[in-house]
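As you look at this complex, bear in mind that one protein chain is not there, while each of the others sits in place.
In this document, chain identifiers A and B correspond to the written order of the chains, with residue numbering beginning at 1 in each.
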Amino acid sequence: MNGGSVLDDGFALRCPVPLPLGAQVLLGHGSGGKLTAQLIRELFVPVFGGDELARLGDAAVVEANGVRLAFTTDAFVVKPMFFPGSDIGALAVYGTVNDLAVMGAEPLFLSAAFIVEEGLPLEQLGAVVGSMAEACERSGVKLVTGDTKVVERGSADGLFVTTSGVGVVPDGVDVGPERCRPGDRVIVSGPVGSHGVAVMSRRAGISFETEVASDSAPLTPLVRAMLAAGEIHCLRDATRGGLASVLNELAEASGIVFTVSESAVPVLGPVRAACEMLGLDPLYVANEGVCVAVVADKDAETVLAAARAEPLGAEAEIVGEVTEGRAAVRLRTGLGTMRPLLMLAGDQLPRIC
Amino acid sequence: MRFVDEYRDGAIARRLLDEIRGMVTRDWTIMEVCGGQTHTLVRSGIDELLPPQIRLVHGPGCPVCVTPVALIDEAIAIAKRPECILTSFGDMLRVPGSSEDLHMARAAGGDVRVVYSPLDAVEIARRNPGRTVVFFAVGFETTAPANASAVKLAHDTGVENFALLVAHVLVPPAMMAILVSPGNRVQGFLAPGHVCAVQGFTEYEPIARDFGTPIVVTGFEPIDLLEGIRMVVAQLEEGRAEVENQYVRAVTREGNVPARRVVAEVFEVCDRAWRGIGVIEKSGFRLTETYRHHDAEVRFPREGAPASESEVCIAGEVLRGRARPHDCPAFGERCTPEHPLGAPMVSNEGACAAYFLAGRSRAEVST
Partner (left out) sequence: MCLGVPGKVTEIRGEGEIRMGTVDFGGVRRDACLAYMPEVEVGDYVIVHVGFAISRVDEEEAARSYALLAEMGNLENIDLPQDPEGVRDFIAEGPAAGPPAEADP
């Protein structure tokens, strides 16, 4: 390093040694943040092509023989498998059901593929499967096909579950980021961050005691009630990466500005406390039972009321609005200042510093 | 949360800002030392709400940022040894070493584990007797008692397979290094609240006196910072240079005596290199003779290529408050949290990351 102020020296720009980002897949590529988006955009989409894939919605809406189908798939690798309020099985069902529901579809059929690690106690597998059956019943969907593979000890971290789901989108329902427009209001259906905190509380190394339970649940009745109550332009399931990531995806896909008030976003007290303790921002913590709706201003209050009348939407809030401008997400802080709510690169590692 | 929420009250914040505006009669440059304080100031936008006469510069109070590249390379090398488990606080994982970071080392097969407390690392050592667990001991005086406890525990309970890679740094020598450097413009300091909770603040008194610089021990919430700034400005306007305590709910003048006693048993002061700044005399800790066999640098002597740093990164200037993140030509363009060129862009509390995440693009910021 040269002495003196860099401003005095007027130093010449040199090409820095770049870190070899492209060499290997990193954990961050799976976090739902910027690295994930980059991987999808640069590796997957160009190879498979197609307009529907490129839309990158929670589910694909495709047409066959005049019927509009919503089709989605999701892999579940949560560790530990069992955590307060839910487990990998229920998650696998509700996650896929919700991805269909937020496209306005009526979820109908599921498939499930299991990759099981050699040595997993059968009792645990049985518990997961039992939980899935219960979740299907609660969601009104049928599991109609599946697959099972077993891999050597050490190759699968217990159990990985992939579910795919199909549903029918009724005529007249059309939700998508391209419909969002300035003036729209943003509604969040419930408190955020509960799922992530519940899972973390059981993770070795950062475990702590709390009554916080995962919010994993089927959102279909809630979404149906909201869609019936007013003009909804877009719906998203807020999962990994949290509310902030979903808003960023929406801003990117719609090309306009989303502004959210920090103090309006509902967060349960213990979830806030856990996030404080770990140095995390609840806006980036995973959910499994929260949806975000972008609603025409004129119908915002009625849609909110309809959400609140549903058990899963009792704590719904209007948290922000859509405005003119180039794709961005902004946060209005408690002090009244504005700052951007950026997409995180990878995982939010619990902050210690 | 009690003792947190009430210090984020918007009405009080606006009133404090009002008071500060009313007091200021000339330009002042104030430095906050602690990265946690930088983080709050920038995230809450306080630094933009302050009157333009007050210039906030950010100090080297981010131990993640100032850990020498050579030590990060060492940590990576240790992580890649099959007989080792490298444990660390989460913040260190994405800090660039000479050619990679710990996150990548893990992707390449190194056993790197994030822990919340150094005691967790000792527990991992206990459960893995066949391997050596090395804990990357980064931190200021705040973290020294915890790290000292961990080493003592390992030593006293015969956990031989535990070692510390020591990267501790001390605040007062850094403050003095800033004050004596030619071209220094810092006129007042916000001293780090939790460092002082452990250390007390007697060691800042000679600094305030000898350099004629007001120092206010400050907390981390928006109200704490505004109050601390108000107290510094009051001293500057009145021509006083004393150590005052804003963070009265957590800091006393004598600090935590039992904690310092254990630290003194396990660690001794030594010279320490600060990334981007260079060697500052007597500004670090190393293990004392009794505990030296738990030193990772003794067990795994450094080999391989000397450390190298991005030539573009101006972290040193930023850490000394001589430049602000947006003065760097690479800021926000070639250097972002996804592909950081230097440590202050990685750490949650590094000034560059704080500025970037708060949207301070080079175009936007006024001087």
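In the analysis below, contacts are C-beta pairs under 8 Å (C-beta built on N, C-alpha and C of every residue); 3 or more make two chains touch, one makes a residue touch a chain.
The model shown is predicted, which means the values in this text are computed figures rather than measured ones.
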(message) Can you say which of B:108, B:146 or B:270 touches the chain missing from this structure?
(response) B:146
(message) Among A:212, A:225, A:251 or A:318, which one touches the chain that has been omitted from the display?
(response) A:212
(request) Quick one: say which of B:57, B:133, B:154 or B:197 touches the chain that got left out. (result) B:197
(request) Check the options A:80, A:221 or A:334 and report the residue that touches the missing chain. (result) A:334
(request) In the full complex, which bits of chain B touch the chain not displayed? Write them out. (result) 1-4, 6, 9-12, 14-16, 18-19, 21, 34-37, 48-49, 52, 61, 63, 89, 116-120, 138-140, 142-143, 145-146, 149, 152-153, 192-195, 197-198, 220, 223, 227, 248-252, 256, 258-259, 262, 349, 366
(message) Even though one chain is hidden, which residues of chain A still touch it in the full complex?
(response) 201, 208-212, 261, 263, 269-270, 272-274, 276-277, 279, 332, 334-338, 351-353
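Keep in mind that, in the parts below, only the chains that are shown with their structure count from here on.
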(message) Per the contact definition, I'd like the list of chain B residues that touch chain A in the complex.
(response) 1, 4, 8, 10, 13-14, 35-36, 43-46, 48-49, 62-64, 89-91, 93-94, 96, 99-101, 103-104, 106-108, 113-116, 120, 183, 222, 276, 278, 308-314, 316-317, 322-323, 327-330, 334, 337-339, 341, 347-349, 357-359
(request) Give every residue of chain A touching chain B within the complex, in rising order. (result) 1, 4-7, 13-14, 16-21, 23-28, 34-35, 205-206, 269, 272-273, 276, 278-279, 333-340, 342, 345-346, 349-353
